[in-house]
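Complex shown without one protein chain; remaining protein chains in place.
Just so it is clear, A and B label the chains in written order, and each chain counts residues from 1 on its own.
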Amino acid sequence: MSENNKENILSVSDLSICFKTRNGSSKAVDDVSFEVARGETLAIVGESGSGKSVTCYSLLGLIPQPPGVIESGTAQFKTGAEKRDLLSSNKATLRSLLGDKIAVIFQDPMTCLNPYLTIGEQLIEPLCQHKNKTRTQARKRAIELLKEVGIDDAETRFGSYPHEFSGGMRQRVMIAMALITEPELLIADEPTTALDVTIQAQILDLLDDLKKQRNIALIFISHDLSVVANIADRVAVMRAGQIVETGETQQIFKRPQHPYTQQLLASVPSGPKPTQAFQPGPEEQPLLKVEHLKTVFEQGKSGFFAPRPAPTIAVNDVSFELRHHEILGLVGESGSGKSTLGRSVIQLIKPTSGSVQLDGQELTQLSPKQLKPLRQRMQMIFQDPYASLNPRMTVFDALAEPLLYHRIATRKNVTAQVLALMDDVGLAQADIRKYPHEFSGGQRQRIAIGRAIATKPELIIADEPVSALDVTIQAQILDLILRLVEQHNLSMLFISHDLSVVRYIADRVLVMHKGKLIESGDTETLWANPTETYTQALFAAVPQRINEK
Amino acid sequence: MLRFILMRLLQAIPVLLVVITVTFFLVRLAPGGPFSAEKAVPAEVLKALEARYHLDQPVINQYLSYLGDLAHGDFGPSFKYPGRSVNEMIAAGLPATAELGLYAMCFALLIGASAGIIAALKPNTAQDYIPMSTAMLGICMPSFLLGPLLMLVFGVWLEWVPVSGWGDIPGDKILPALTLASGYTAYIARLSRGGMLEVMSQDYIRTARAKGLPEWKVVLKHGLRGGMIPVIAFIGPAFAGLLSGSFVVETIFQIPGLGRFYVQAAFNRDYTMIMGTTVLFATLIILFNLLADIVAVWLNPRLRDLYRSGGA
Partner (left out) sequence: MESSELNNNTNPQATSAPAEKGSSLWRDAWHRLQKNKMALLGLGVMVTMCIAAILTPWITVYGYEEQNLMLGASPPSAEHWLGTDTLGRDLLTRILYGSRISLAVGFIATAVALLIGVIYGTVAGYMGGRVDAAMMRFVDILYALPFMIFIILLMVIFGRNILLLFLAIGAVEWLTMARIVRGQVQSLRQQEFVEAAVSIGLGPWAIIRRHLIPNTLGPVIVYTTLTIPNVMLLESFLSFLGLGIQPPQSSWGLLISYGVETMEEYPWLLIFPGLALSITLFALNFLGDGLRDALDPRAAKD
């Protein structure tokens, strides 16, 4: 991009938005200014609640008012020779631009398409609305575009419903829908966040190509710095409603000026494990030994009339060992069966066949009563800190429950033990009587971790423990986990879809694909030389940070 | 889909059998037979009567022969009105009840759904409160209270519409239908408000808005289908409820419908009539529930596919 032919298509200045609720008003966007030019990609990056989505939605009139109030600012949108302020335009004007000159791609393609209408019907809507095309003309154009975004057999798929498409395919449909009127400005709100990493790479490439061919302006909203590194020309970093830093992508990544940008960059897990990699003793018996484990799900209800699809083999003949004091990473995309494997190991799901041995003792044949003493030795950390804590139990109740249940603490000393646990996981002691909803996501995950280590277990299964968290919080929780593993001599099976996170934390890695374990090895060895094609594809799809290239 | 319907119909058979059996034995358990009211009946006449209606045979034989008759669609003779069959009496009462139910359903759907949709478009504003509070009236004013009150105000005091009668004068069907509809109107209003609120907060509504569609198109084309699913699911049970619950309205407004016959039959211990009406109502309830389920499946492409792929 050279400076001289830069023609700003949108310039936002001094935008402030606040939300008025019962508990007073909160400023969501605070004096934000930015501009984007034709053919340029501007990435707006920030953590949840930073105001990045609100900023863009306000331009589109998609903010519910009330409670949202646009307090000040202008957004000049230039189309042809005309110039309009989006914020002061009336609804009809805005509507005539929306879906025509300005198009949006939303985050979750699973929920953003109307499940009751065919994708064809939804695709041609903007054309019929804005360009006065007949349905036949619109259909022809839609099918062309579906082909262009990589949907095979577009003529037949035109009449399909959204649920007949996979996530990645739906996002392609969304992109086609956004581009069908040849907009001049495209706003993409976390368009790849809900997708698997290999699909994410494809969608990013597709977006980039289409944008370049059409020379349109793209605003790319994301929480993930590494995703925007390859696609953005410029990056604006937002925090707490303000843009703290804007600059060319290279400059932001290589010479971040603002401390928050620096913190954000430092929080992205990158490179190998910071602590010493684990060295197994040669004579050691593994803590956990899994052999030929298979878990099959019967699909659907066992009703008479509900037709039942074939059973799914979620975990298919998986064998591995987990040694004492080792962190074993388990990676795979959604649906690969990695969570089911974790739950089958800890006997939350009864495996169909195979064996799971904890320290030489077979678990799969035990009754719940026989399992109880063993449960003390293995615990689980779950993905969603909002769902993994009972909303009606205080921190004290949640942490005291395992202690009392396994008679680790008596009623007299339980409070002291709970307080010690809270210290351990970095929670303020004063919060002991608070309820989960009074905490942030990161703090909740600390409570959940505290609950897991309360019984002084040897084995912890961590199922995506940081993927629901913002990147700076994620870094803190990862470091907490590393510290606790060290401190309490834990062994851990760390399940994640995020390869960088796994590389950062795991000593050894297992790769799972379609229910099978396809590859394993020491983390750094595997990173350098993945042998399986799938593993190679998986690694190649990880968005690379600019300074690593 | 066909398999789904067939399976549901097959499933209905045991349910109906349970209904028939329970009703049959319940009625036989009751102290006092159908002829006990007429004290003057001499013993031999009573015997002759019982023989005529097979009441002298073992209960199990009575039960089996009743089942056999039912299989041929024969509800048997009325105990109370000699010479009339239950089939005839149902045929006499059902049209009025069905007509009343149909009108009531139309009122309930039209008024209820529009009130609910209007309320859902601007939640927690006057546009929400006014229709919904009015709808609440329907829930809090039972038909046996609302009916007489409407009659008092419009029939007696204002003399706008006739107080009773069915099909004698134009307009005499309005009050009964409104009375019967009131409770269902309120439920439908609440259901459609809830459904629309749920749907209008979905992501795909935002997508539709982002396309620059006018608001009415967003609501009608993208919102309505999903929002009306709870209402559709309710229509089946509601219609069955309207039919079997119409006897209050029929009694109040003196409409010669099935409901009124039923209440009379219950008081008179007219065994066969009670059984016949009960079986009929149970069948209707099952049928309408099935219809509602089919419509719900048909409206939802995902479910439609599920049944299509598994069925056939």
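Rule of thumb we're sticking to: a residue touches a chain if its C-beta (ideal position, glycine included) is under 8 Å from a C-beta of that chain, and two chains touch if they have at least 3 such contacts.
None of the values given here were measured: they were computed from a predicted structure.
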**Report entry** Candidates B:2, B:18 or B:130 - the one touching the absent chain
**Finding:** B:18
Report summary line: The listed residue (B:55, B:235, B:282 or B:297) that touches the chain absent from the view is B:282
**Report entry** Omitted-chain contact residue, chosen from B:95, B:142 or B:171
**Finding:** B:142
Report summary line: It is residues of chain B that touch the chain not shown, namely 12, 14-15, 18-19, 22-23, 26-27, 29-31, 136, 139-142, 144-145, 148-149, 151-152, 156, 237, 240, 244-245, 248, 251-252, 262-263, 266-267, 269, 274, 277-278, 281-282, 285-286, 289
**Report entry** Residue ranges of chain A at the interface with the undisplayed chain
**Finding:** 21-22, 301-303, 343, 346, 348, 368, 371-373, 375-376, 378-380, 382-384, 387-397, 400-402, 404-407, 411, 414-416, 418-419, 429-435, 437-438, 448, 451, 455
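The rule is simple: only the chains that are shown with their structure count from here on.
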Query raised in the report: How many angstrom lie between the CA centroids of chain A and chain B, rounded to a whole number?
Result: 49
Report summary line: Per the touch rule, the chain B residues reaching chain A in their complex are 3-4, 7-8, 11, 202-204, 206-214, 217, 221-222, 225-226, 299-302, 305-307, 309-311
Requested in this report: Going by the contact rule at the top, pick out the chain A residues touching chain B in the complex.
Outcome: 60, 62, 94-100, 103-104, 106, 108, 111-117, 122, 125-126, 129-130, 161, 163-164, 174, 177, 304-309
